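With one protein chain held back, the other chains of the complex are shown just where they sit.
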Amino acid sequence: MPELRQMGFFTDTTLCIGCKACEVACKQWNQLPDDGFSFTGMSYDNTGHLGASTWRHVAFVERETPLPGQGSPRDGAQAGAGAFAELRPLGQPPPTSLLGGNIAPSHIESPVPLGPTARALSKFSWLMMSDVCKHCERAGCLEACPTGAIMRTEFGSVYVQPDVCNGCGYCVSACPFGVIDRREDDGRAWKCTLCYDRLKGGMVPACAQACPTASIQFGEIDDLRARAAERVTQLRSRGVEDAYLYGESAASQPGTEGLHAFFLLADKPETYNLPPDPVVPTTKIVKSWGAMAAGVLSLAALALAAAAAPSRTRWTL
Amino acid sequence: MDPLNQAEARHDGRNIDPDIGLLAAEGSTQKARDATVHPARATYEEIAAAAREEEGTSYYGLPVLCEPVWNWMIPAYFFTGGLAGACAVLGGAVQAMGGRGTDLVRRCRLVAAGGSIVSAGLLIADLGRPSRFVNMLRVFRPSSPMNMGTWVLSGFGACSAASILPEVLAVRRGGRAGRLLATRRRSPRWIALAADRAGYGAAAFGLPLVGYTGVLLANTAVPVWQQTRHTLPVLFAFSGAVSAGALFDVWPPRRGSGIAHRFGLLARGAEVAASAALDREASTVPRVARPLRHGVSGAMLNTARAMLVGSLLSEILPLPRRAKRIASGTLALVGTALLRFGIVQAGRASARDPHATFEMQRAGRGAGEVVRRGDEPGAGMPALHGVGATGEESVQHGATP
Partner (left out) sequence: MAECHPVGFRWVMEAKNRGATIIHVDPRFTRTSAVADLHVPLRAGSDIAFLGGLVRYVIENDRWFHDYVVNYTNAATIIDESFRDTEDLEGLFSGFDTEKGKYSWETWSYEGVSGIVPAAGHKHVYGEKGSGMSEPGGGDMTQRHTDPTLQHPRCVFQLLKRHFSRYTPEMVSELCGIPQDLFLQVAETLCRNSGRDRTGAFCYAVGWTQHTVGVQYIRTAAILQLLLGNMGRPGGGIMALRGHTSIQGSTDIPTLFDLLPGYLPMPHASLPDEGALKEYIERNGSPTGWWSEMHKYIVSLCKAYFGAAATRENDYLFDLMPRISAGLSHMATVAKMADGGVKGYFVMGENPTVGSMHGALHRAGMRKLDWLVVRDFTLIETAEFWRVAPEITRGEVKTEDIQTEVFFFPAATHTEKDGSFTNTQRLLQWHHKAVEPPEDCRSDLQFTYDLGRRLQKLYEGSREERDRAIQALNWDYPVHGPLREPDAEAVLKEISGYTVADGRPVSGFGELKDDGTTASGCWIYSGCYANGVNQPARRKPTTEQHWVAPEWGWSWPSNRRILYNRASADPDGRPWSERKRYVWWDEEKKRWTGYDVPDFIVDRPPSYRPPENAQGIATIAGNDPFIMQADGKGWLFAPSGLLDGPFPTHYEPQESVVENALYSQQCNPARIEWRRRDNPYHLAFGDPRFPYVVTTYRLTEHHTAGGMSRWLSWLAELQPAMFCEVSPELAAEKGLENGKWATISTARGEIEARVLVTRRMKPLRVRGRMVHTIGLPYHFSYLGRVTGDPANELISFVADPNVAIQESKALTANIRAGRHSFGRRSVTDGIELRLPQPQRDVPRDLPRIRTREPAEPRRR
């Protein structure tokens, strides 16, 4: 039994440039089929939503509000390579930290303040966000799965065993994020595996490896949480008041007890098509069973009453 | 598209020539015959085109949840399962009240047994991989209503089958299948005894079978189903009972039809009450209740309700008793079936509507309900400056569809 490692993604949408490398890398590594070729007219997003054969999806949000902090003075030194330190393969040192941590101080720029007009000028902003299965600490799909096809791996990820899944489709409705889906012409439910096969081989998930700007960062969740918290403070100090973490801990998202793939967002979750307060259905289900029990028992009572009531029918045996 | 070009294009959606590239990755076994993955669902193109701005922040009006993938078989199963279960219960009750061996009981048992077989058939047929049905019984997982349901259905099937043993044997002993019901011949005492025990067993399994389908739906992220999780199982239970009663109105046993009729009438009353309760429970968030009243699902449910009431009213019509029962029974049967289809349809609509999810959760009915976290609804939810926790905005935010 390998030691248990809680691995996950930290997706920093403020670093995303919408290149979709993650989407392609994912499909290529996992050899997933295309989703068809339809022009949606939704900005540059033509794949729409996560699905059975789209395990990474980049959302493009065109807003007529400025992105606060753009063009505002920056604290170069405190950013450094840290916030950018790259995808970390299980435990090993970063393969190619951009310029590494070994930068002589003289090479870290100090901020150049822009004029006051900076904010006023950008009345528009374009948010991009690479969405993926959240690998919830408490996973709706896993708890709903009647066959045990969906399991928790040694990396803390939620994994669907394709050879067990019988395509009942219950997980599809149980996922509060609408991630997992059944491919009709295949008959089974599919979703991101956190590149279970790559992790086994000590590699970084394909999407994280392909991300050119380290918007997708992979590593042990605790490290990621620390890095994420640092990044938020940094962004706020740069005037991006809206920056916050989505589902990084049980505290911030009790409904799922925290996500293994959490996000740094700059607008309401709804903007990115994320639920504001997701909850795993099973957390509410006990009462439902109770209600059912009450219902059926009273049903039994009805039956007995009906049968017991005086009747012209005489039982002849 | 250019014909030559078309011919050249591979149809597995991957462009991997198996002679050159090795198909071995996680998704390589995924079959892709056609590009349209969900013929039932609306394309993103259509949704985005239909999305209206005034409805508030959303991602081009795209659904946040995946629509249920189930086809007509699931609501059909809800009906047959409910009917079978309720019959078993009725049969058990009559049996307990000394109606052992009567026509009514026998019919109940037969319907239960038949129903369980049909139900299983529907369930399996709806699977993406029917051949893997047995995987359902790999595990025993209380957290999964579907898993529980499978166990219940199995148990129910076994018992109800056993409960009709005497009749089956009678047929084997030369009785004509047609006279299955009418057979007078006695089977050995011990078999009859076993069958009676099985009858009780079937009733016992029948109880959860009528109700669990409600839990099954409630235990999803679909707003309207999740929201009505306290009333849905009850509604389904009574609706099952109604169908059972109604069945014997149109197909009356020589004896005990009165019992069945009374049972049906009582259940009708209960169902009316339950559906009212369900409506109230859903209405706490208007957007969530929408599909119960509007659209295709709304129409179905209203019709179902109307039929139910109609079947009650038909009782007081100045008609011969037989005609009345047939009328009311038919109405009730169709109505209860329609209810199941309506509820499932409502779930589809609800899942398709992102605002149902958003508004429900912003109203504190997401995790807010189950987790203690401040008093005001939606506390701890990501709130931006200019946006209240419950979502109302002082500053314009978010995407414009």
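When the chains are written out, they are named A and B in that same order, and each has its own residue count from 1.
Criterion: contacts are C-beta pairs under 8 Å (C-beta built on N, C-alpha and C of every residue); 3 or more make two chains touch, one makes a residue touch a chain.
Predicted model, so just to flag it, every value in this text is computed and none were measured.
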{"item": "Given A:214, A:245 or A:291, the one touching the chain that is not displayed", "value": "A:214"}
{"item": "For subunit A, the residues touching the chain missing from this view", "value": "15, 17-21, 23-24, 27-28, 33-41, 43-44, 46-47, 62, 64, 70-72, 74-77, 79-81, 83-84, 95-100, 102-104, 106-112, 114-115, 117-118, 121-122, 124-128, 212-214"}
{"item": "Contact set of subunit B toward the excluded chain (per top definition)", "value": "1-2, 4-5, 8-9, 13-15, 17, 19-20, 45, 48-49"}
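Simple rule for what comes next: only the chains that are shown with their structure count from here on.
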{"item": "Subunit A and subunit B: spacing of chain centres that average the CA atoms, whole Å", "value": "30"}
{"item": "List of subunit A residues in touch with subunit B within their complex", "value": "27, 29-42, 45, 48-49, 51-53, 55, 59, 61-65, 140, 143-149, 162, 164-170, 172-190, 193, 196-197, 241-242, 244, 246, 251-256, 265, 267-279, 281-285, 287-289, 291-300, 302-309, 311-313, 315, 317"}
